[in-house]
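Removed: one protein chain of the complex. Kept in place: all other protein chains.
Each chain gets a letter, A and B, in the order it is written, and its residues are counted from 1.
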Amino acid sequence: MAQKPKVAFYWCASCGGCEETVIDLDEKVLDVVAAVDIVFWPCAMDFKYSDIETMADGSIAVSFINGAIRTSEQEHVARLLRNKSALVVAFGDCAWMGGIPALANLKSKKGIFNRSYLESPTIVNPEKIVPLEKSVYKGTEVTLPKFYDTVYKLDDIMEVDYYLPGCPPTAKIVANALAAVVAGQLPERKSVLASDKSLCSSCSRNETKPDSVIIKEFKRIHQVIADPETCFLAQGIVCMGPSTRDGCDYPCIKGNMPCTGCFGPVAGADQGARMTAALGGVIESEEEADIERVVSGIPDPAGTFYRYGLSASLLGSKRKDKI
Amino acid sequence: MDDFNPAIIAFVCNWCSYAGADKAGGQKLPYPSNVKLIRVMCSGRVDPQFVMKAFREGADGVMVLGCHPGDCHYRNGNMKALRRFKLLERMLSQLGIEKERFKLDWVSAGESARFQELAKKMTDTIKKLGPLHLRGMVESEVA
Partner (left out) sequence: MNGKKTKIALFLCKCGANIADFIDLKEIESRFSGNDTTSFVETQDLLCSPAGKKNMLETIEKNKPDFVVVAACSPQMHEKTFQEVVADAGINMARMQMANIREQSAWVTTDKKKATLKAIALINAAMERSVLHDDLQPKTMECLTDLIIIGGGMAGIEAALLAANAGRKVTIVEKEISLGGSVIKIEEVAPNMECAPCLLSPRLAAVRDNKNIRVISNASVTDVLGFFGNFKVKIKRMARYVKESCIGCEACFEVCPVTVDNDFNLGLGTKKAISTLFAGSVPAAAAIDKTNCLHFTDGSCNACAAVCPFQSIDFEDTGEDIEVSAGAVIVATGCTTVNPSTVPETGYGKIENVYSMPEFERIASSNGPYGGEIRLKNGEPPRSVAVIHCVGSLSDGGVPYCSGICCMTAIKTGELLRKKNPDVEVYSIHDRLVFNGPEQQAFFEKQKEEGTHFVKTERLRDLRVVQNGTTIEISGPDFQPIAVDMVVLSTGLTPQKGTLALARMLNADLTDAGFFKADHPILRAIGSSIDGVYTAGCCASPCDVTTAITRAQAAAGDAISKLVPGRKIALEVMTTIIDEIKCAGCKLCIAVCPYKAIDFDGQKKVCVVNEAICRGCGTCAATCPGGAARAIHFSDQQIMAEIGGLLHG
């Protein structure tokens, strides 16, 4: 009997939602366990880094890494898995594009530390202790991983073979991806394992969208009672659907909530720039002051358009060195 | 900062602003050589991705110049540019790009002096601001 392919799961800067998705496979998870040999999954089972370190390079068939890279430990383990794995899949938005953690790139590390450890009203920290890489506790030197200034997506630090979108990826696309790995039927390397059209292509509400959408005012979902049938954009509500990959089966829309963009942009596009262009273009106003008023209806464009992918923005994280 | 020579990209529409810049050339009106033009058919063609790409590739300032309101060769592409860039401006400032680094303005085919003036002013503004340091553009900590 042929050896079962070895599979690893790891989490970096993430919420754990992606791990939940694996559990959400329900009874299918048993098929997975039957088909593969899980060699590393710190979230669910007891493994040590040394278990991996001792493995031969390339001996893991595929590593699913979720979470963004914010600390030296995350980087270290991700690179370790890279060396030991034939394939690395960025599992979910944080690994693919930075995810929610990448919104921290809108602030400085210092500002975030100050807020979290010193200024927040619920903090009692009279000695003003903030995490340090090295500190001495009762005469012993204690170390913490280095906390980077910037939140990186996985492929900022290493080669990634495939990307699974979603926050978290849906059970369906995870099952499809696992099946493809087991069957050895993966698409072209570097692919995002979801549709290359945007969500409007399958959204049931697209038919209610007029041929000429015009927006006189942006409304936020909590400010209105959204019609449960009509296209959100036609109602003036920001919906990321036009710039977001299809494949989620639009649960948010079914729940009368606009798409927030978690399946990420279609190939080659910058999601924030695309939404700026698309929504800006259809504002109905010719007066500068009025345009200002209309666009102020999106109080946080970066957070709205890059909710799941600031690190993947053209201005997001890793840069080419300035010339 | 005297030796700082800012890189400025100006996206100019074919019909008005490119022609305005050509006229500045024909009249030999000098302007700083760091202002470099990219021709598009209409200011409405300028995708915010181009602006962001320019910043990412090292531009310290970006201009988008189109026909004056009401004069667009394609009816109202310039107004679409204006609407887009009002939104983009807000987003860019969140991403750490000062408002002054990005300018949308109008230059007609005859306004060579206006083009020269805008190019000079933009250069002065960016010189005062200094080089653009994008977040994530700090010295990379990862190996």
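Convention: a contact is a pair of C-beta atoms (placed from the backbone, for glycine too) under 8 Å apart; a residue touches a chain by one contact, two chains touch by 3 or more.
All values reported here derive from a predicted model rather than from experimental measurement.
Within the set A:C200, A:I237, A:V294 or A:L315, the residue that contacts the chain not displayed is A:C200. In the full complex, chain A touches the omitted chain through residues 196-201, 206, 209-214, 241-243, 246, 266-269, 274-275, 277-278, 281-282, 323.
Listed for chain B, the residues touching the missing chain in the whole complex are 7, 9, 18-19, 21-22, 24-26, 28-31, 33-34, 36-42, 44-50, 53-54, 57-59, 70, 73-77, 80, 84, 116.
Just so it is clear, only the chains that are shown with their structure count from here on.
Within the complex formed with chain A, the residues of chain B that make contact are 44, 47-49, 51-53, 55-58, 69, 76, 79-80, 82-88, 90-92, 94-97, 131, 134-138, 140-143. Taken in their complex, chain A has these residues touching chain B: 69, 75, 105-106, 146, 148-150, 152, 156-157, 269-270, 272-274, 276-277, 279-281, 283, 285-286, 288, 291-292, 294-296, 298, 300-303, 305, 311, 313-320, 322-323.
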